[in-house]
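Take a look at the structure below.
Left out: one protein chain. Kept in place: all the others.
Up next, chain A:
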Amino acid sequence: MITNAITSASRTADAIIIGGGLHGCSTALQLAMRGMSVIIIEKDYVGRHASGVNAGGVRRLGRDLAEVPLSVESAKMWHDIESLVGDDCGFVASRQIKVAETEEHMVQLQNRVQQVKALGFDHEKMIDQKELREKLPAISDHCVGGLIVEGDGSANPFRTSQAFRRQCESLGVQLKENTVVSRFEKKEGVWHIHTSMGKFESPNLVNCAGAWGGKMAEMLGESVPIDTRAPMLMITSRIPPFIDSVVGVQGRPLSFKQFVNGTVLIGGGHVGKANPDTNETLLKYEGLAINANIAMTLFPQIRHAKIVRSWAGIEGYLPDNIPVISKSNIDGAFHSFGYSAHGFQMSPIAGKILSELIIDGKSELSIDAFSINRFSNDSLKP
């Protein structure tokens, strides 16, 4: 099966990946590292959508419990990202903090720590008001404490996508950009992938199509209740450095960080409108105004910061807000999509898991919670 020899004009490979985002590139990279020939088929260009324009959060903090073991392994890969892709991806490991505004929040966060401990992990720790102020001198007086993970942080999403892409290409992965899939057929154990640029063939088909992953799954006859949304972000002009942690808040949607260049990124999953057919996104200022309000409540001093840009990326959400990482019910097909706006940190480990599923037939880490079949229970459908 393993050939590792394809020419630039090749239309066949050991594996073909649909989607040139971070998950597609990460999967391709892991497969290529194990000697497989890989073709990536991307309808736009690498990192055009969620992979290139997300908030860049690299966090274990607050993960869905099912994701915790994967996220912890992925964090290890992030801390050595340069040896994986030959670039530091702009990864800054400081810490992520989820702020508690009330004593009630503190109780909720305590419970969370216990749940994570029960799984055998202790990376999430409580901090009191004094420690919170030491870590975040600019935090509003009303905040009482929080949950912290040291070593979490953020990276530059576009740079990360490009680094994965370059590393893929250096290992011979073929990238077909501006290539749109129209249909799949399986003949005698080989997938025939029909696209706007002709037909490609491979025994292995991997769906890493992000917000379009549901569409690809449907073409394989595996329908999932995916919802396409456009989480919005905004960024300020440069201001003097005042915070080095990535901050969220219990009970309210916020993601807040300052980059080394001084600009402050504010997000939190407030959504605009997405049109996955045209790639268009429409911002909803009501949501951005709420977002601005929350940010100002936590950090009053940024009220005079100038917002210079706001945007939205197109992302696929599943009803339980965790991805599909799964073998298909059809032999030779695999899924990794629907990361519901928190797939950035998971991309190194997800690529590794997929490569294990494809080459070894099973993964080291359990992925039972992420099965594509979990939606056959009607109660989960929206």
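Going forward, a residue touches a chain if its C-beta (ideal position, glycine included) is under 8 Å from a C-beta of that chain, and two chains touch if they have at least 3 such contacts; residues count from 1.
Criterion: contacts and distances are computed from a predicted model.
The listed choices are "Multisubunit potassium/proton antiporter, PhaD subunit (TC 2.A.63.1.1)", "Carbon monoxide dehydrogenase", "FAD-dependent oxidoreductase" or "Peptide ABC transporter"; the UniProt protein name belonging to the chain that is not shown reads "FAD-dependent oxidoreductase". Only one residue from A:V180, A:V308 or A:L365 touches the chain missing from this view: A:V308. Checked against the full complex, the one of A:G24, A:G52 or A:G213 touching the unshown chain is A:G52. The set of chain A residues touching the chain not shown comprises 45, 47, 52, 158-159, 162, 236-237, 261, 266, 280, 282-283, 285-286, 288-289, 292-293, 295-296, 302-311.
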